[in-house]
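Here's a structure for you.
Removed from the display is one protein chain of the complex; every other protein chain stays in position.
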Amino acid sequence: MENRLYLSSSPHIHSGETTDKVMRKVIYALLPATALSIYFFGLPALSVLLICTLGCMGFEALSCKLMSKPLALADGSAALTGVLLALNMPPTSSWWLALFGAAIAIFIGKQVYGGLGYNPFNPALVARVVLLISFPVQMTSWTAPAPLGSGLDAITAATPLGEMKTAVMLTGKLPELAHSGFLNYFTGNMAGSLGEVSAIALLLGGLYLLFKKVISWHIPVAFIGTVLVIGAIFWAVSPEIYPNPLFHLLTGGLLLGAFFMATDMVTSPVTDKGMLIFGFGCGLLTVLIRLFGGYPEGVSFAILLMNAATPLIDRFCHPKIYGQTEAKA
Amino acid sequence: MNLKAMNLKTFKGGLHPPDGKEFSATKAIEVCPLPEEIIIPLAQHIGAPAEVCVEVGAKVKKGTLIATARGFVSAPIHASTSGEVIAIEPRLHPMGKALPAIVIKPDGEDAWDENLKGANPDDLSGDELKACIQAAGIVGMGGATFPTHVKLSPPADKQIDTLILNGVECEPYLTADHRMMLEATEQILDGIAILRKVLGIERAVIGIEANKPDAIEKMTKEAAARNIEVQALEVKYPQGAEKQLIDAITGRQVPSGTLPMEVGVVVQNVGTAAAISDAVRLGRPLVERVVTITGPGIKEPKNLLVRIGTPLQFLVDQCEGLNGEPAKIIMGGPMMGQTQLSLETPAIRGTSGLLIFRKEDLPRYEAGPCIRCGRCIGACPIHLQPTAIATYARLDLFDEAEEYHALDCIECGCCTYTCPATLPLVQSIRYAKAAILAKKRTI
Partner (left out) sequence: MLASVLTLGGIGLFAAVALGIAAKKFAVEIDPRELAILEVLPGANCGACGLPGCGGYAKAIVDGSMAPNLCTPGGSETIEKIAHIMGVEAISADPQIAVVCCQGDNSKASLKYQYLGLEDCNAAQKVADGPKNCPGGCVGLGSCVRACPFDAIEITTEGLAVINRLKCTGCQKCIATCPRSVIKMTPLSTTTHVLCNSTDKGALVRKYCQVGCIACQICKKNAPESYQIEKFLARVDYDSAENPEAVVEKCPTKCIRDFSTGYPEGSSFSAPSPVKKPEQVA
């Protein structure tokens, strides 16, 4: 008679918070931003979202099959990468661009390293940056929002950050929009990629993640705090060339990056101290690229560069161990 | 009682699993009847197993010495009821293998050995009291079963100034200490007085988790007159781990690789204090303890006063039997308890609880890759990086695991509990610890 009892090493209970639930919560947190982007940019936004998400899941399944690994769709990480990628794309992206992005995110960004948990860079950002460098025209054709039911046609427009960069380069002065229109930026009524436009929706999602303890406060606070402080310093020095820190906060991908991209667990440091350093580095690089770099937006590059520094940060940031200092004394 | 006003203390790290104490917290301690057979293993404490000093066929009384301590870090063992020794043979031990045990057939009288004489602790010196405790085979009742007299014998160069009584009971499901504090308050406080005399110190603090407000209230009321402090502690696992408790109450951290006496503290479980009182005043050795029989797999969870050596099956029978087919039988709590091969094993001195889960209570998860979320690091009460140690252990890189302080791990299980990838982190760390220690021994 076989013994049906289970034996194992302690502990015998688990919190029940598994990887797929964590991923699902991040997707829930992105829902407000996703919904608003569909509201502002209409059906094209929806199609980009669907192509990216389904594309990522399809490519994930394909690569699992190619490498004869067990199918890993259930952990939800591929779907999350897809949603994040879509939120980083211009709303009018053509279908092939979105699909190509999905392939890069999954194959080059994730699976070549061994899949979930082993990728050094955020897959969605890898895809975005590859697309941005390979297809600069398509990836920077922005349109002004044409809310559903407003009857407006999508017309080409620049993002506030792009407009600022052009104006500063041409005239040496900040454009008018850097001083006003903050309410529009806050609700998301501006040109930009799908997910970066609505500060309020992103904040809502970010707070949900913090409340559910999916992410800790360290990275978002250090990231946003650094951008605000350094932005404020430049602004105080010469407000004609450097924008208000609030402008930094509300335009571009800062909130999306700080709450959803930089906090990607796989590619960020594991200790509290490391996360603060990581957030600070992201913030610093973001401001420097925005103000002095060739691209108007620097969040993606900043996060990817700090992703590269993550192993080093982890190597040197260890938590203070109980009873360890006294032992040496 | 207003818990908010009590200035709850705690440590950094840890987490709060659902505590499941509602099954048995309100059940008063009942005396467990005599089983058909009593199986008393010789290895019931940390240190060398005891040495048999009776023969098969010998008639013993409750409290008769049946096995003597082997060395200083060991403890003697006594018969837990009157009857006849019918066998001395290997029997299934809670460790999961057959180990030598003394089997007693009870005669039903349950008569105490008449040679056992109590004494008034006021008439005895500290050393005499300690000898009493040693002879009674008292060991730590919280589950670690470290011989108590060893803890009470600090080297001359260590100044002890604080005695901490552990009434935290942070393990989910267990309520034995909770009931003891409510029902054996007098013995516990008496035991504390004896411990203070042995150690020659004044300060004694009872630490109790805030989820036992009735125990805090009762203890505070009774302890005030004897100059014993009661400290309420935040509800968090592993608040009752020795090092975390010391940190919470005194703010001192026990240096890595040393004992609490290094920072002038001795920690004893409240159950141990009660046993010490019985040992001195009544002369009764440690032959009984309170066991919480609980879990969704038990029909009628209870707190029972159990004779050491009572088979687990008999305890289950006292609780109206099993509720469905058991999938996991755990001796102790769900975080650090040990799974059992069968209900034939006996309850021993370290058995604080018997917890039974059915299959439906234990969702199965497939372990996935580490997603580097860092939850294990946040939950670790020692502030280790469990995921790093576990990864090194999987690669057999034990030197690196040691560099990450694998040996400081207290195996509380917080990391495994919280891991979203459901990796068996503690088990990997335990594996690394064993390998590191084995390597140290060979060098």
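As written, the chains take the letters A and B, and residue 1 is the first residue of each chain.
Just so it is clear, a contact is a pair of C-beta atoms (placed from the backbone, for glycine too) under 8 Å apart; a residue touches a chain by one contact, two chains touch by 3 or more.
The shown structure was predicted, so the numbers you read here are calculated from the model rather than taken from an experiment.
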Contact partner of the left-out chain, one of B:L8, B:L341, B:L397 or B:I436: B:L341
Hidden partner chain, touching residue among A:L5, A:L31, A:L203 or A:L305: A:L5
Contact set of chain A toward the excluded chain (per top definition): 1-9
Interface with the undisplayed chain - residues on chain B: 95-97, 339, 341, 364, 424, 427-428, 430-431, 434
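Going forward, only the chains that are shown with their structure count from here on.
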Rounded Å distance between chain A and chain B, as computed from the means of their C-alpha atoms: 48
Chain A residues touching chain B - in the complex, by the definition given at the top: 3-19, 21-22, 75, 77, 114-118, 216, 265-272, 275, 318-324, 326-327
Residue numbers on chain B that touch chain A, as the complex places them: 15, 17, 96, 172, 243, 247, 253-258, 325-330, 332, 334-342, 357, 362-363, 365, 368-374, 377-378, 380-385, 387, 404-405, 408, 411, 413, 416-422, 424, 426-427, 430
